[in-house]
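Encoded as structure tokens, the structure appears first; notes follow it.
Removed: one protein chain of the complex. Kept in place: all other protein chains.
Naming follows writing order (A and B), and every chain is counted from residue 1.
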Amino acid sequence: MGTTVKGVNNQLSSDVLAPPTERYTVLGWLVKNLFSSWYNAVLTFIAIGIVIAIGRPAIIWAFSQARWIVIPFNMANLMVGVYPRAEIWRVWCVVYLIMGLVGLTWRAQFTGHKRGIVVFAAIMVLGVLPIELAFMGMDGETIRTTSLPSGMAGVGIGGLLGMFVGQVGGERAKRLSTYGWLWFYPIAIFLVRGISSGHDILPLVKTSQWGGLMLNTIVSSTALVLGLPIGIIFALGRRSKLPVFRTVSIVFIEFVRGVPLITILFTAQVMIPLFLPEEVRIDNLIRAMIGVTLFAAAYIAEIVRGGLQAIPRGQYEASDALAMTRAVGLRYIILPQALRTTIPMMVNEAIGLSKDTSLLKIVAMMELLSMAQALTANPDYIGTQRELLTFVMVVFWLVTYILAYAGRRLETAQGLGER
Amino acid sequence: MNSPTNLYASKATPFWRDERVLQLVTQVVTLLAILLAGGWLIRNMFVALELRGIPPSFSFLNLTSQFDIGQPKGWHIRDDPYWNAFLVGLYNTILVSFIGIILATIWGTVIGIARLSSNYLIAKLAQLYVEAIRGIPLLIFMIFVYQGVFMKFPKVDDSIIAGDWLYINVRGIYTVRGVPTPMFQTYSVILFAGLIAAAGVAWMLIRKRQITGQTPMTGLWTIGTFLAVAFLGWIILPSAPFSPEYPLPEGFNIQGGMRWTPEFCAVGFALVIYTASFVAEIVRGGIMSVSKGQIEAARSLGLSAIDTMRIVVMPQALRVIIPPLTSTWMSLTKNSSLALAVGYPDVVAIAGTVQMQSGRAVEVWFMMVMPVYLTLSLLTSAFGNWYNKRMKIVEL
Partner (left out) sequence: MDSTNVREVENKKTPIIVARDVHKWFGQFHALRGIDMEVYKGEKIVIFGPSGSGKSTFIRTINRLEEHQRGDIIVDGIELTHDVKNIAAIRQEIGMVFQAFNLFPHLTVLGNITLAPLHVRKWSKEQAEESAMQLLDRVGIPEQADKYPGQLSGGQQQRVAIARALAMQPKIMLFDEPTSALDPEMIKEVLDVMAELAESGMTMLVVTHEMGFAREVCDRMVFFDEGQVVEEGTPTQIFEHPQSERTKLFLSQILH
């Protein structure tokens, strides 16, 4: 029995009929999305009402009443605290290095770098432009001290250079971009800290003079860089069958996760000097960093533990069957897979950590928030809390956004879920 | 075939290669290392404390504190001992956390559902809310709310007034307070009866569900019964069980009424707005986790939209929502410790003052404050586990 294929009117139609057209007009879209039913219409009006109620006073304040000038005038304070102004060039070097690495990583690891070139070129041009002239009318001396505009040119240049190296470097560049970030960290600390008091080029800058956004960055990167290996150790310990390792890990993780960060900071501040013999003096900043690092380690441990749990038992069995020791198996098989799957959670943790650094204000560290608050004590700037705090909020929000973006790019670059 | 003698004599495993011995030894060595290091640290601590003349003990708690606590007013004055200060601080932490959790959960659920709305504006606004709030550190937001909003309220003379019962000014938000009258005792009996009635209703409805298999709205009826009894009781009574105490301006101050200090308001407001954004994402994730097929099946069986939500979607969504939700509640409780930055006397703020005055850092932080939070952590996760188990048996 053969089958017959029939079309419309017993003819095979080779014409493809066009779908009935919808009229995509603005009005049509509005009706569909905002006014499709009576309660939808009510909701729309409520929404518009909210936007106006909050937005109008905010916009009025932002554009007419706010005294934004306090921010560019004090940009140096906000960015680096009371770091000696003569040594700021070192901080700029670190920033250029970061930008170079960012450009390098962008090109070497990610795809689609065209936007990056545009961004960096724009920054460079912005920096060189005589924005100084605009501010010249209001105390050019102050602006030159902050050296913000010309410094920005270096940011753009650094980024473009990095991208260039990434372009031509090939495989070496790719490896450089991974290890570069690791090596960069001690170099950055070295540059910021200096060598010794009497040194000509790199005099010592005591940690009590570190401040501003730079301090937030240093603390959060330290916590992440050092917290990661500690966290991995505790994650492995928690999954161990041996009771001593498991108990110690559980106690540490649950204890640190169960208390607020601020209590850890206070405890670190007062108890670390007690724990050590009288002669040993530990910097305030180091105490705080120890606290934040341990805090980060506990949360990272839980993240890594989740990643380890997701690895099928067969992977362990295969590595055992191939006579690999536990150490080799962990290094080449288990951990690479576990860490890769936990990247989104790690990015979340990095974001949380960068926000938590604002708590350092409470233990008397002069980071960005405390600088912003300290400025309001200045008689020139009384009442500028809103402006300064808004600035601080915007800065943190930007950092969060950039980290989240980097996380998303990292995920797609690793091809998560595709292999 | 079993041969009685071994072909190969079992060579004794040298202990340094025996895996069981190795496992034991590594544990013992680690334990020893920890104990030794820990012991050395603790010994240093005791020596240092002796040097400063403050050997560890808790007797200092009985000393007079020499500082007042502003809120709740009168609960702790400078003649009261330190331990009283702690309890007041603990009360303040629990107060703001409890109210914060309830409000944040409600508000967060609203935002979460709003994000799924078909109304473009509403959905976008909710999305904007979540993305904006998540990028801001809570501490900064709290300070901003305190300094930029609550501290900028008008002076007492120019208070914002709503009728007789609401005053808003820079010293706080004042509302009507209910002062218990002699009738209150009778009323409490009525309320108690209402509780029993509600429990009875709940029991009957659960039985009905078990027998007939229908799912009546147990929660609604239970709460409704209680409220009905409370309402009727109020009307029946010859005089009201509460008499209102209105806030009245007097001089530079407001007398009477219930005062919500600007510190409390700032902490509470910031906590609620901040945590709600996390709750919103959790709720949204939970609702989205229920596959569309469930809704399609329920509707095709003839269930109404409300019943679909109530009987099919929400129970499944709740199972996904509850675990991260309880950990968010715990986060909120821990975040309340930031209150210290705006002057709200929570347990951490009090602890800081006590530690500065008495010098008893170790006792205060390690032995008192941290255990408080650890206990609260355990309680919250225990509650979460209990609720999770319960959701498998009884459904609202």
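As a convention for this text, a contact is a pair of C-beta atoms (placed from the backbone, for glycine too) under 8 Å apart; a residue touches a chain by one contact, two chains touch by 3 or more.
Owing to the predicted nature of the structure, the values given are computational and were not obtained by experimental measurement.
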Remark   = Filtering A:31, A:195, A:322 or A:394 for touch with the omitted chain leaves A:322
Message = Which parts of subunit B face the unshown chain closely enough to count as touching?
response = 1-3, 6-8, 10-11, 13-14, 17-22
Inquiry  = On subunit A, where is the contact patch with the chain that was removed from view?
reply    = 312, 314-315, 317-318, 320-325, 328, 332-333, 336-337, 340, 419
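As a convention for this text, only the chains that are shown with their structure count from here on.
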Ask   = Roughly how many whole angstrom separate the Cα centroids of subunit A and subunit B?
value = 29
Key: Touching residues (chain side subunit A, partner subunit B) in the complex   = 33-34, 36, 40, 43-44, 47-48, 50-51, 242-245, 248, 254-255, 257-263, 266-267, 270-271, 273-278, 355-356, 358-359, 361-362, 369, 373, 385-386, 389-390, 392-393, 396-401
Task = Using the touch rule from the top, collect the residues of subunit B that touch subunit A in their complex.
result = 23, 26-28, 30-31, 34, 41-42, 44-45, 48-49, 51, 117-122, 125, 132, 134-141, 143-144, 147-148, 330, 334-335, 337-338, 340-341, 348, 351-352, 355, 361-362, 365-366, 369-370, 373-374, 377-378
